[in-house]
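A single protein chain has been omitted from the complex, and every remaining protein chain is retained in its original position.
Entry: chain A
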Amino acid sequence: MTLMQLFGAIFIAYGPPASLFIITIARNPLRVIVMMAGMFFWLVSLLLSSIWWFAVVPLRDQLAFALTFSVLFQELMRFGYYKLLRKAEDGLQQFNQTGPPDPTAPSGANESTSDSTRHVYAYVAGLGFGVMSGIFQLVNVVADSRGPGTVGINGGPPNFLITSAFLTMAVVLLHIVWNILFFWGCETKKYHVNAIVVASHFLVSELSLLNQQHLYTVTLPVAYCLLVLQAAWAFKVVGGSASSIRNALRWKVHRYAL
């Protein structure tokens, strides 16, 4: 599909996470570390899923079987990372203090990790998870897209590349959102939130099986709807609201809320 399509697909799928990384994470070494660890945890889940798939010899051809257990392992590793991060938080906080304690900061910031910091770590970990998942999802397709041909000589859909790219973008962003919700659910012991996250991950993944029958009109809209809804929910969870958006959009920023 030539280099133009190759770069187009890469930009679509990895543009948002790359921009997020450059702008929000790159300058902050602690966040970089948390993100890298998140990527590593996702890789471990991939390793476990592969071993499981390889071990269960008779079901190797059944994609649905491998997929279901892969989602399960990913969620397990998400939980594992949460536990690790929770224990490591206070130590990380000490790393964060590069100078004397800041007297103007809100109370509680110097002693233990604040909620907002926790949400930031959840977001960063989710980005790590999502980027790794997105890379593995699209890298083979992108590699094949370099040549002069496009999908379709034996009857495939010609819009395969662009739908794959958009689906990957959705999955990456969804991982961020799921991670925020999941960590919040674990923290506040609202386990129904965790259940919703896991369920929606299963939903999106199993629906992608429909791609084999070229039912892109089902998978893409569902994935994006879920993304928008859960993003709104996560936004609320981390302290956003409609008024905060309105405030943020103002040109002049009022330093003190009146």
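Just so we're on the same page, a contact is a pair of C-beta atoms (placed from the backbone, for glycine too) under 8 Å apart; a residue touches a chain by one contact, two chains touch by 3 or more; residues count from 1.
Convention: contacts and distances are computed from a predicted model.
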{"item": "Among \"Nicastrin\", \"Spermatogenesis associated 17\", \"GINS subunit domain-containing protein\" or \"TATA box-binding protein-like 1\", UniProt-listed name of the chain not shown", "value": "\"Nicastrin\""}
{"item": "Option from A:L48, A:I162 or A:L209 whose C-beta touches the chain left out", "value": "A:I162"}
{"item": "Candidate in contact with the missing chain, chosen from A:F7, A:F54, A:F136 or A:Y191", "value": "A:F7"}
{"item": "Positions on chain A contacted by the hidden chain, ascending", "value": "1-2, 4-5, 7-12, 15-16, 18-20, 22-24, 114-116, 119, 144, 147-154, 156, 158, 160-162, 165, 169, 238-241, 244-245, 247-248, 253, 257"}
